[in-house]
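One structure coming up, written as structure tokens, with questions to follow.
For this view, one protein chain was removed and the others were kept in their places.
For reference, chains read A and B in written order, and residue numbers begin at 1 within each chain.
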Amino acid sequence: MFFILITGLLLGGTYALIAMGLNLQYGVARIMNLANGEMLVAGGFAAFWVYTAGQVSPIAALLVVAPVAFVVNWAIYRIMLRPLVKRAKSRGALEVDSILATFGLSFALVGIMTWFFGGGYFNYSYLTGRVDIFASSYAQNRVVAFTIASLLAAALWIWLSYTRAGLRMRAVAVSPDSARLVGIDVPAVSALAFGLGGAVTASGGALISMFFTLDASVGVLFTMKALIIVIMGGVGDIRGTIVAAMILGIAETFVARVIDPGLTLAAAYVLFLGVLLFRPQGLFGRTPT
Amino acid sequence: MTMRDIRNLILSAFAFGLLALLPLYVSGYILSIATTMAMFTVLATSWALFSGPTHYISLATAAFFGLGTFVTGLGFQTLPMWLLPIIAAGLGAVLAALVGLVTLRLSGVYFVIFTLGLAELVRQVVTWVQNRTGQRGMYVLTSITERDIYWQLLGMAALVFLVGWLIARSRLGFALRIIGNDETVAKHSGIDTAAAKILLFMVSGAAAAVVGAMMAPRYIYIEPSTAFASILSFQVVIMALLGGTGRLWGPLAGVVPFTLLWEFISRNAPNQTLLLLGIAFLLIVYVLPGGFVGLYDRLRHRYGQGGQ
Partner (left out) sequence: MKRRNLMMSVAAGAMLAVSMGAASAQDVIRMGAAAPKTGPLAGGADVTHWPAVRLWVHQVNEAGGLQLADGPAMIELIEYDDQTNPQQTIQAAQRMATQDQVDFMVAPYSTGLNLAAAPIFSQLGYPQITGSNVTNQQPELSAQFPGMFFVLGRTGVMAEDTAQVLVDLRDAGEIGDRVALVNVADAFGIEMAEISRDVLEENGFEIVYQTSYPLGTQDIAPIIDGARAAEPDAFIAWSYPADTFALTDQAIVQNFQPSVFFTAVATAFPSFQERFGDQAEGVMGMGGVNPDDPAFQEFAEAHMELTGQLPDYWASASTYATLEILGQAIEATGSKDREVVMAYLQDSSNEYETVLGPIQFNEMNDNERYWTVGQWQDGVFRGVAARGRDGASDVILKDGWD
């Protein structure tokens, strides 16, 4: 029982790392970013690279990965996505455009990563020891990733809730038009949110590369997971994403251990469907106006 | 039926007749491209039948397509070949109806994400059932050649165009145009918007399932991972949008150049294929917002022939 709970929580931590960045990007900047998984894999590749080349721990690598990812994503938003936002007549039109544009971007990113790193598998061995909790063993690297995910989530939540910049961001998340009226520079805040989201995603990638085998083409699997979690949790609220990630992690582990591992993904989709049907705005979402 | 309708029908029939002769004259290479184009023409046109008027972006094409390939994979030894596409159409329509009933009240992006997940869900369930029943890899070994598949797809394309044309002329088409313009107005004028949308979704789902059933002999080995590959859904959307969904011929105008572009890139940049395809995707989104149909309408408008 404890095993399912703890394994589920650890998995939920992984999912939170995958999805928190997308929540910022979609919730605030209104970009349904289908290249999210590729950004994650890119973060993982960076961690792999510094670890194998210089024995730099993936956790220390975050200090480089996060700022670089922030700048790259900020630039992607300013150069690539801003014109779409300006052009869009309605939120629906922007969604269609951004889905297509970021799908193209995901292709391009896979192409670039394949070009530079080849198509092969990447993994390495870091913190693979055991941690014993309640008579069961868990991987150290997963526990460490979970801890950092928790710290990251807490920091984000505090920042969003108690700082002026966070307040501006939440205002844009609720309504870009009203935010403009009270003098918030919506494009700047959106770019900041998109960049920050990218930084969180890439950091998540660096952390999960400790225990996942990655290759240049694997990103789409993570994108799907992130989409499910963000929609389930409710757009624009970081708490929703974390709760949804934990629920999904525990539910999948429960199904895998007690019912049948063959049904884990099916269970995830059923859960997702259920939430969509009975609470389309997500667990923590506001009813769309 | 006006003179113009009759003229268009005759012209279209003539064009299909010419295309049907294609395999007799061209090389296997051209034929394989033509087959791909025929496949995407059916998929994109039927996709646009639903998504054009309703503005719902469906990413479920792969789910229906995969369903169709499995119908052929499971049934080709025991059932007559001609029956398989019909069964696939039936199952596709049923699945579409179910999905439609539960999801069409979702709006915008929720519907997109749901349909994207649907292919994945169907795939998971299919593999799980396969695993439970000890079903081994499916080999669709038949004597069907690429030429046969091309003809089948061409016939299907003709059928989809005919259905689209009939819908546009029917009360359903009229209702859909109103829904597309303003759903609230449509509801107030007594149109059952949900029923209209579900009906169209069934048409598009059935067509995609039929295409899957027809294409299965081309793949020979049917695996869930390739039959339900979600890239197909995206290809269909991008091609349909490149063409434009406002007119029946719109998707066709997207399928032809995009297939050629894909082939051109695959051929000339074997190591950067995906990178260049990604860039091509982006260019389409930025440069051609309304697709070729939008461009065509703007040009007509500009040169003053746009009086209808």
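Everything below uses one rule, namely that a contact is a pair of C-beta atoms (placed from the backbone, for glycine too) under 8 Å apart; a residue touches a chain by one contact, two chains touch by 3 or more.
These numbers were taken from a predicted model, which means no experiment stands behind them.
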Residue, one of A:54, A:118 or A:274, that touches the chain absent here: A:118
Which of B:49, B:74, B:274 or B:293 contacts the chain that the document leaves out: B:274
Residue among B:138, B:156 or B:210 touching the omitted chain: B:138
On chain A, residues whose C-beta touches the chain left out of the figure: 3-4, 7, 10-11, 14, 110-111, 114, 118-121, 123-125, 128, 130, 136-139, 211-213, 215-218, 221, 252-253, 256-257, 260-262, 264-266
In chain B, positions touching the absent partner: 27-29, 31-33, 36, 124, 127-128, 130-131, 134-139, 141, 145-146, 218-226, 229, 231, 263-274, 276, 279-280, 283, 287
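In this text, only the chains that are shown with their structure count from here on.
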Centre distance in Å when chain A and chain B are each reduced to the mean of their C-alpha atoms: 32
Residues on chain A engaged by chain B in the complex (per definition of touch): 32, 80, 83-84, 87, 91-92, 95-97, 99-101, 103-112, 114-115, 220, 224, 227-228, 231, 260, 262-263, 265-266, 269-270, 272-273, 276-277, 280, 288
In the complex with chain A, residue positions of chain B that touch it: 55, 57, 102-103, 106-110, 112-114, 116-117, 120-121, 124-125, 127-128, 131-132, 230, 234, 237-238, 241, 271-282, 284-286, 289
